[in-house]
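Since the structure comes first, as structure tokens, the remarks are kept for the end.
One protein chain is absent from this view; the other protein chains keep their places.
Labels run A, B and C following the written order; every chain starts at residue 1.
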Amino acid sequence: MSETNKAKLTGKATVREIFETATEFEKVAHRFYTELIPNVSKDIRWLVEELAEEELEHVELFTNLSKNPEVDAIMAAEIARPVADGKFSDCVHTPDLGPNPDDQAVLQYALMRESAAMDQYTELAQSTPAGPLKDAFVFLANEETKHKAELEKIYYETVHSGGV
Amino acid sequence: MRDIHALLKQRHRLGPLEPRKGGLAFVTVPRENLRGLLLELRDTHGFTHLVLLTAVDWMEDGLFQLTYMLNNRGRDLTLGIRVMIDREEAQGDTIHDMWPTAATYQRELKEMFGIDFPGSPRLDEEFILEGWTDLPPYRRDFDSLAYSQQTYAERPGRVTHDPREYMKSKLYPDGV
Amino acid sequence: MGLREVLTPFTVWKHVFDDPVTIKQPIGRPAAERYRGFHQNDLDTCIGCGTCEAICQNGAIDMVAVAGYDPEKGNSGLKPQIDYGRCCWCALCVDVCMTGSLTMSNEYTWVDTDPDAFRFVPGLEEPWKDDEEGYEREGKRVLSGIERIHMEEMEPEARIGNFDEIVAGYSRAEAILEADRCVECGLCVATCPAHMSIPDYIAAVRDQDYDRGLQLLYETNPFSEVCGRVCTHKCEGSCAALHEGDPIAIRWLKRHIIDEVPFDRRIELIGQPAEPTGRKVAIIGAGPAGLTAAFDLARAGHGVVVYEALAHAGGMMRYGIPEYRLPYDALDRDIGVIEAMGVEIRTNCRVGRDVTMDELRRDHDAVVLTIGLHMGRSTRVPGTEGAGVEKAVDLLRRITDGEKVPLAEQIVVIGGGNVAMDIARSMARLQKAEFGKVGITLTALEDIDHFLADPEEVVESREEGVKIFDARGPQEVMRDAEGKVTGLRTWRVKSIFDAEGRFAPAYDQSDERVHAGSMVIEAIGQAADTSLLGAALTEALEWNRGRIKIDTAFRTSEPWLFAAGDAVKGPDVISAVADGHRVARTVMEKLAAREVAQ
């Protein structure tokens, strides 16, 4: 059982823990997608490229937040650990989609990830004390919701197509 | 009607009887037999009423059809008698002596179709048209639309669009 | 002459004290309720079909553009403008109106010193435009037919045990009656992807001039046997007649024309291709797009070779559409005409295996890629891996090839499109032949009103015993301890799209169901198998969200390569035909300009 999973049982976490997990979540995803780009066929590369780009924005967001003294000041505070945290934390690990995943595999992974992130950030946006961090979670919750919707549309168009 | 047709068929070289609803029928007769047929129908078979006399232009066949519509009131029978005449030398035989009112019909046929009825009273007097110099206007080759376009001015400012062509011009101008 | 006769007339002097019977203010006297006064037109209902203009014996009506009303599907956007210097108030335009938008007010007095004021578009700003009273036709439209002429079809009991064609086709008498209903507005032409001359070929049916009809069909579509049977007939969805009755059976009339012209006569009527140009074009894939392009190119005198991986030409028309909808001999006749134009079709020749892209490029002036979508998609829900779960397109292909396909007494199909219906009904026939009864359950994400399948497919499927469960989201293919499929677990779909119309399925997890069956067939979608391109070409080509990128003229980023059909555009036969024409035109322009790089 990992540290985070242990902490999950307590129901509480420090802002720092949450913050670090989220930062790692975005970093791993960005790295994963970026590394995937050359491994997928060119016809689906657009998809992976788009996903990598979105994650990069989020990484930059956390990097900037960590330099913010207001955020630094509340790092030790405790807040409720989100219910979705388990699923979210699992996403910190690099997935195994095989050597040459197809569009559907990438999409299904991305959808699962966005879904977890959406739930996580939505809860955090509610429990984090007001301030730039809360604003960031609100922003991210909205972002991930939009991404998820966008991905689902792409999924439908890609997978449920040509059926006439 | 069939009885009369059977009776007169040989004598007046009638074509087949073409019955329609009610007491109406049509039959074709050669021009030479028309007079004899009309006389017999009028005097022997009760067809005393000349309903109308008019012409039909079968331009493609080079023929005019003269239609003499006779009616027997007592038996409620109406017989349309067709006489086909040459369109180029259009001429019919006057029957104004049998029905004076036929002179009016013949005058109109002369004016409107250019069909001659030698001996018919006042045949060449203008009837409906005054100072008409064009083709007899009820001939098929008189183009009433062209005449009206030459004679009258269109009001300016009218333009219309065919829906199909309009949609093409707006939605797929290069055809795809 | 008696005195009485002199005096009696004077008795009428009694009227001298009567009130006058004349109306003091005749201007403004309201007319009767059904009086035929100035027109009214509900501009939002008017589809600009111009039938009012066609019937007007005075030439009083012009169809004009009005700001704010643009052409769209089934609506030209034009509106009638009436010249009251010509109008005779007969109201035939009202009686013939296809939507009932055109009516009349009972307003009949109007004074204006400007004569041009009496020429206007009703419905814009006249003071009476919203008045209730005035002439409206009584009941339904009577000046053109409301009801479609019934198409004879095999009864469900007769058709379920075999793959015989269901639809009988119109007799001449029936076709004439159906063709008679068309008002020749031409609103359908814009909707047809190939812009077929629909009103003109319907007129040919009325005139019983099938030679002319066939020539019109071939001007825009070499697949009339096919489209006359299985076209998605979007044209009928923009038919002016559907607003108050059934749309014209455009598809059946097309089929009727082709039914009436024998095969040899078709080739005679189309005539010989142009003199050979010496130019060569390779086409990959003998589906509707490829063969249409081949037909056009061959007609223009170019040498065309079509490379087909499967044993027979036709693509999805043969391997996707079941025989009961499109008999193979009908398809063969369409293809036969194309071959008669000098097109060579090399079947069993898979590009990438039997011949390489490089060879094609080297030996031809241009290469056209029309490979379609032959790879079935899977939901990839748990349990879909392994035996007992099949993809619809694979099964349909194997049925066409005469193979013995896996079969079970109870089968669950996933999907609500036409492919799902095709496989459900095909398997139902095989079940009926094998087990004497049908056991098919079909589940789909969409609710029944939003099925992608044609409504008649849904009706006929049900008639044949297919049980349809709509709005069900597949969650798992259930398997027993031995791994055998036992059914499909689904959740009810609360909504499938979000407020903005985007796919975002929301499930009601409390409404769970297991649809029993020992076989699951997935028919949710297809993809193009682009592996034939090879890694280098795949890398060299530009792509657009998973598809080979093409411009509006169907050029890829490689100057020698063109692509069309479902693989790049979709979604149906008639669209593929339209694409085939377009890509052929582009290729010919290239050939003419001698720009095609070797």
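By our rule, a residue touches a chain if its C-beta (ideal position, glycine included) is under 8 Å from a C-beta of that chain, and two chains touch if they have at least 3 such contacts.
The criterion applied here is as follows: contacts and distances are computed from a predicted model.
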Chain not present in the shown complex, as UniProt names it (candidates "Peptide/nickel transport system substrate-binding protein", "Nitrate reductase", "NADH-quinone oxidoreductase subunit D" or "Branched-chain amino acid ABC transporter permease"): "NADH-quinone oxidoreductase subunit D"
Touch partners, limited to displayed chains, of the chain removed from view: B, C
Sole residue of C:124, C:143 or C:592 that reaches the chain not shown, by the stated touch rule: C:143
Absent chain, residues of subunit B that touch it: 20-24, 26, 48-52, 54-57, 65, 67, 69, 73, 76, 78, 80, 98-101, 103-104, 126-130, 137-138, 140, 142, 144-145
Contacts of subunit C with the absent chain, listed as residue ranges: 1-2, 4-6, 8-9, 11-12, 15, 21, 31-36, 51, 54-55, 57-58, 88-92, 95-96, 135, 137-139, 142-145, 180-184, 203, 206
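By definition in this document, only the chains that are shown with their structure count from here on.
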Chain contact topology (line, ring, star, complete or other): line
Inter-centroid spacing, subunit B versus subunit A (mean Cα positions, whole Å): 91
Distance from the mean Cα position of subunit C to that of subunit A, given in whole angstrom: 43
Subunit C contact footprint on subunit B (complex, rising order): 155, 157-168, 170-172, 175-176
Of all residues in subunit A, those that touch subunit C in their complex: 41-47, 103-105, 108, 148-150, 152-164
Residues of subunit C that touch subunit B when the two form their complex: 48-50, 53, 61-65, 70-71, 76-78, 83, 85, 116, 119, 185-187, 189-190, 195, 199, 578, 581-582, 585
